[in-house]
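Dropping a structure here in structure tokens format, bear with me for questions.
Omission of a single protein chain aside, the complex is shown with its protein chains in their original locations.
Now for chain A:
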Amino acid sequence: MTAALLERRPAPTAFADTRPLTAHLKRLESEAIEILREVAATARNPVMLYSIGKDSGVLLHLAAKAFFPGPIPFPLLHVDTTWKFADMIRHRDAVVKTYGARLIVHVNADGVARGIDPVRSGSSLHTQVMKTEALKQALDRHGFDAAFGGARRDEEKSRAKERVFSFRTAEHGWDPRRQRPEPWRLYNTRLNAGESFRVFPLSNWTELDVWEYTRAQAIPVVPLYFAAPRPVVHRDGAMIVRDDERLPLLPGETAELKRVRFRSLGCYPLSAAVSSDADTLDAVIAELKASRVSERQGRLIDADETASMEKKKREGYF
């Protein structure tokens, strides 16, 4: 191998502490790498949605592995709602550098101009404008015909029905009745103009798989997944971490310091923290194994109504 290619490999120190993969994780890894390569071989202009969370972290790591010793042959796209935790943005910029990836950040400027925010506009409108609409804007602007996402089938009921190659119309719509069969992992990647795919290499991973893989591969994760004292307010039975001054305190409300962490990360006013002492990967995994509640329970946007994820997906949400 030439020196030029060796330099493309991320600094060995970043991934020094790796452990051998179990047969189960190795199988999931190979399956995901196959999907990543399939898109690179067939799509005209692919992109990887990067949301900074643990699933995105695994996805990015797999992309680096799939095309090694070459660079990742597509850019990352982060749809920034402007309400992400500050720690998330710091992590994003550091990780992109570690992997030598190209990052596109898209903000729905129209939504910002209209003053849409999760506190006053409500979670539903905020998600629609700053995530779903913003994503469609970005995909259309760059003409991406395939977009990777880190969604897993074990997350939620309508996700469980999603194909690996999820076909979307020119309007980004998802029709669960017209999904393409995928026998023997023979993906049909043909598209007409304007149509696109959302592609999910982690389809068959569970939350536990993601954490065990993260630990085995020493993949960097946002510190918010680990327990630490953080300023918390209680709202509607959920603990919201007040990441900055933009979250106004209601009359009589005070932010108290509590030892909390997150199982799932979104916009900070819409992500509920859980009480926890798990401050290492080992502790997070042990806590997860003992847990009796599901991961998206902390995602306030899912609780709007039954089938709300399906509805959002039909409209073009990831």
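The working rule: contacts are C-beta pairs under 8 Å (C-beta built on N, C-alpha and C of every residue); 3 or more make two chains touch, one makes a residue touch a chain; residues count from 1.
We adopt the following convention: contacts and distances are computed from a predicted model.
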I notice the complex is incomplete. Of the names "DNA polymerase III subunit delta", "Cytochrome c oxidase subunit 1", "Carbon-monoxide dehydrogenase medium subunit" or "Adenylyl-sulfate kinase", which is the UniProt protein name for the chain that's not shown?
"Adenylyl-sulfate kinase"
Candidate in contact with the missing chain, chosen from A:T81, A:N108, A:S203 or A:S276
A:S203
Sole touch to the unshown chain from A:D55, A:D80, A:D117 or A:D154: residue A:D154
Would you indicate which residue among A:I33, A:I89, A:A255 or A:A283 is in contact with the undisplayed chain?
A:I33
Contacts of chain A with the missing chain: which residues?
1-2, 4-5, 8-9, 18, 22-24, 26-27, 29-31, 33-34, 37-38, 40-41, 64-71, 153-154, 156-161, 163, 176-177, 179-186, 188, 190-192, 203-204, 206, 208, 289-294, 297, 306-307, 310-311
